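Only a single protein chain was left out; the remaining protein chains are all shown in position.
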Amino acid sequence: MIIIMEPEATDQQIQNVIDTIHSNGMRTVVNKGIVQTVIAAIGDTHKFSTDLFEIIDGVRKVERIQVPYKLVSRDSHEDDTVVTVAGKIKIGGDNPPVIMAGPCSVDTEENMISIARIAKECGAKMLRGGAFKPRTGPRGFEGLGKKGLELLAQARKETGLAVVTEVMDARDLDLVCEYADMLQVGARNMQNFSLLNEIGLTDKPVLLKRGLSATIDEWLLAAERIMDKGNYNIVFCERGIRTFDNKYTRNTSDIAAIPVIQRISHLPIVFDPSHATGKWNLVSPLSKAAILAGAHGLIIEIHPDPEKALSDGPQTLNYKNFKKLSEEIERLISVISSTSPV
Amino acid sequence: MIIIMEPEATDQQIQNVIDTIHSNGMRTVVNKGIVQTVIAAIGDTHKFSTDLFEIIDGVRKVERIQVPYKLVSRDSHEDDTVVTVAGKIKIGGDNPPVIMAGPCSVDTEENMISIARIAKECGAKMLRGGAFKPRTGPRGFEGLGKKGLELLAQARKETGLAVVTEVMDARDLDLVCEYADMLQVGARNMQNFSLLNEIGLTDKPVLLKRGLSATIDEWLLAAERIMDKGNYNIVFCERGIRTFDNKYTRNTSDIAAIPVIQRISHLPIVFDPSHATGKWNLVSPLSKAAILAGAHGLIIEIHPDPEKALSDGPQTLNYKNFKKLSEEIERLISVISSTSPV
Amino acid sequence: MIIIMEPEATDQQIQNVIDTIHSNGMRTVVNKGIVQTVIAAIGDTHKFSTDLFEIIDGVRKVERIQVPYKLVSRDSHEDDTVVTVAGKIKIGGDNPPVIMAGPCSVDTEENMISIARIAKECGAKMLRGGAFKPRTGPRGFEGLGKKGLELLAQARKETGLAVVTEVMDARDLDLVCEYADMLQVGARNMQNFSLLNEIGLTDKPVLLKRGLSATIDEWLLAAERIMDKGNYNIVFCERGIRTFDNKYTRNTSDIAAIPVIQRISHLPIVFDPSHATGKWNLVSPLSKAAILAGAHGLIIEIHPDPEKALSDGPQTLNYKNFKKLSEEIERLISVISSTSPV
Partner (left out) sequence: MIIIMEPEATDQQIQNVIDTIHSNGMRTVVNKGIVQTVIAAIGDTHKFSTDLFEIIDGVRKVERIQVPYKLVSRDSHEDDTVVTVAGKIKIGGDNPPVIMAGPCSVDTEENMISIARIAKECGAKMLRGGAFKPRTGPRGFEGLGKKGLELLAQARKETGLAVVTEVMDARDLDLVCEYADMLQVGARNMQNFSLLNEIGLTDKPVLLKRGLSATIDEWLLAAERIMDKGNYNIVFCERGIRTFDNKYTRNTSDIAAIPVIQRISHLPIVFDPSHATGKWNLVSPLSKAAILAGAHGLIIEIHPDPEKALSDGPQTLNYKNFKKLSEEIERLISVISSTSPV
């Protein structure tokens, strides 16, 4: 940690900083510059908050040099982590991008089976679908709950697709674990620390969505929390962030987050074009863009009849468009091997 | 709801929209303009999402005319709501602003008693303090839990101050209700719908903090959810939002949200200058600004020795500064009666 | 325009709105709903601001139905516009993406000739380079001015590449027009209306960068202003927007803006991965992503020795990496024809 003093800091104030560093078991290197004094605290600084020094009189600024995350960082694990779902699906590393597809909300048995068959036929390896749905307002449809999980399991049995579904409440975790192959943490729960802690105690693979306005660092720290409890099977999911303009897209697709995460962390990252854009006719160009940016997979909302879907109709692809996209992605993947990132 | 068609929409597409409106029990008024057709859906539109129409071919845009909240709105309750805490403290309406003060985290018995006494002496009516603390990273101090609640209760016994403290997990709700006079919902949990639902089933007053990047509408809908379950004792708390610049302040204080909420809703609103600014030397000017903007109260972090506080030291006032601020606010309140908002 | 009245609006207030509409030469359609009255103003509404009605007592909200831009809209020009630069380079429509490359700032003759040759060899059609440079602080390098323009012209003569360069001040416009094949409007000048007006009076092709925090609508209106003066040769350039997180990227790449603009407008759009990311090692993945999202071109910073470039070193590709990227894009373009957007 680097502690930068005010130009007018007194010798006593400088000494106070040095004493605080020593009393916390760290060493100091002091640079008395022409304008101001700069003190480096060396040692196990990640244990301490910058607060420790910011509060001392005469301190202008405190800079952290070491990053606050450790387990998620490539510094601690150089090779790509490959997360295995349902014992067979490999996400990350050099594995081809994994397509996850399905409805926003699980609705009828007939639809789930039909969607799962189409998804499989188009090359998807995983089935998505919400049994528990977060809704901004109090009077919307909040999912079928256990019944929804059963329908997902049935569709899995019919098709062999693995199931990823959201868990919103630590009290539902055992139930969801019984049915799901992968747990989804939704954007609104990315900082629900109780939930993250409990998920960290399971061994289920986790799809960790980025919070609506979470920084990359906060997102990494949410993963760090899960890993800290013991669960290392984490896949990041970029799903768009909130910015000043949402007239033409529901969120702003932060495509650069894909290669950024891959440089900082060894964990895989996938992209959700449906929530990121909120418009079915932007799903195809953004899916292809994400693949070229290096995404390890895509999670896409599809429905036989988006007009009748129980939620998120406008961002949902119908079968015809999903088939077309799947074929295009197939062709793209075949040229990617020769176009890896610099 | 107003459905605006594309200029090139076909008669069949227009008819599809009309049919959808009718089949959902609403009436239509159709304006065939020179450029494009606009269809108004009249009736119980708040039951439906705009999705219902956005997905139909030929539709350009759907505008909601009625607001999606109802119980929180002044349209449904013209007079100011006054929330009563601990049977005696009145927040809202023409009551003088209520000061809530205390440490970020509850630490020692000695400190809690000392802080509570000072808070009372300076005119505070309520004691704040965290027993359960949300922390971005996994290895920070997360609060004393039940022990912290007991210390709060003890300080209340000594001073008569009412206690407001955060509940982060629905599983802790019964425990927190046992000790607290008012439940705080933190910024990160403003859209933790499971938690809001459970709190809605209690009758404890609620301090509902605004999410870090929650729109005013999302904040109102979080309150709507609690009211929808039956708990009407809600106080909003503005605590700063996330914007593009956080170099000099932790968050951006959205002071205008205070009069905005007061025009839209009948519920009271208080301001948290400590989290909004993140700097103790901005707490005083922003507190006074909030009072003049119409805030029904302030929630301020204080500590006898901010350098030794277990968290949030840099934004915490020491006793000397808190006393000074309290006296200034006292004087301001005496002139406000004659300077009410236009 | 749709004028939505307050539920408690009086008949007189409703009549005031109707009178205002009529006195401005528009027709009305009035819907008296159960909750509130909604009035549609029909006619030449784009001439009027929503202000006209928002100020009338009893009005809750005014919604514009027609978009405020006209000339840039696909509604007024269905086919893609192709902008021709230097009489030979075609940007837009089905033409293959155009690569523009060069240094941030023009520096030495030797470098410019060398860069231009490499750019050409790698398939670039245009040479970029700043002779006038905007700098946030007052004491940075602000470009070689006329000397820089001469060096660009010399490099064009040697290689046949067309030249695009920024004009920052209306007073430099004649000079820049003498040398440049295409005028660049920088992000900071996207709302410099004097400059846009003057550029609109020339017939030079324009590369219109998006303002740092400009909405899509504001960007379209900046182009509308240029077209309104008579210059129809406009190419949009997405270069990243300002959001809450700039720790790992200089800006947030709004890749979705590419297909969004293409749906709303007939004008072409290119992408600037260097400014959008600010990191040379993100230029390659984002360039490829933009091409797949439909970009009509890329504008990339390159330099033989980025460490010695006069500005923007960290986001500048060296020759080796630029060659690699060019080859990858070449291969990608060959598969795109068969992967057009849904």
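The chains carry the letters A, B and C, assigned in the order they are written, with residues numbered from 1 in each.
In this section, a residue touches a chain if its C-beta (ideal position, glycine included) is under 8 Å from a C-beta of that chain, and two chains touch if they have at least 3 such contacts.
Nothing here was measured: the structure is a model prediction, and the numbers come from that model.
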{"item": "Touch with the omitted chain, as defined above, among C:81, C:165 or C:192", "value": "C:192"}
{"item": "Footprint left on subunit A by the chain that the document does not show", "value": "2, 4, 7, 29, 31, 33-36, 38, 40, 42-43, 61, 63, 65-66, 75, 213, 242-244, 246"}
{"item": "Interface with the undisplayed chain - residues on subunit B", "value": "213, 215-217, 241, 243-245, 247-249, 252-256, 258-260, 263-264, 276-277, 281-286, 288-294, 321, 324-325, 328, 331-332, 335, 338-339, 341-342"}
{"item": "Interface residues of subunit C (partner: the chain not displayed)", "value": "46-47, 49, 51-52, 54-56, 68-69, 134-140, 142, 168-171, 188-189, 191-194, 212-213, 218, 221, 224-225, 228-229, 242, 306-307, 311-314"}
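The criterion applied here is as follows: only the chains that are shown with their structure count from here on.
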{"item": "Chain nearest the global centroid, as defined over all protein CA atoms shown", "value": "A"}
{"item": "Inter-centroid spacing, subunit B versus subunit A (mean Cα positions, whole Å)", "value": "27"}
{"item": "For subunit B, residues that touch 2 or more chains besides their own", "value": "213, 242"}
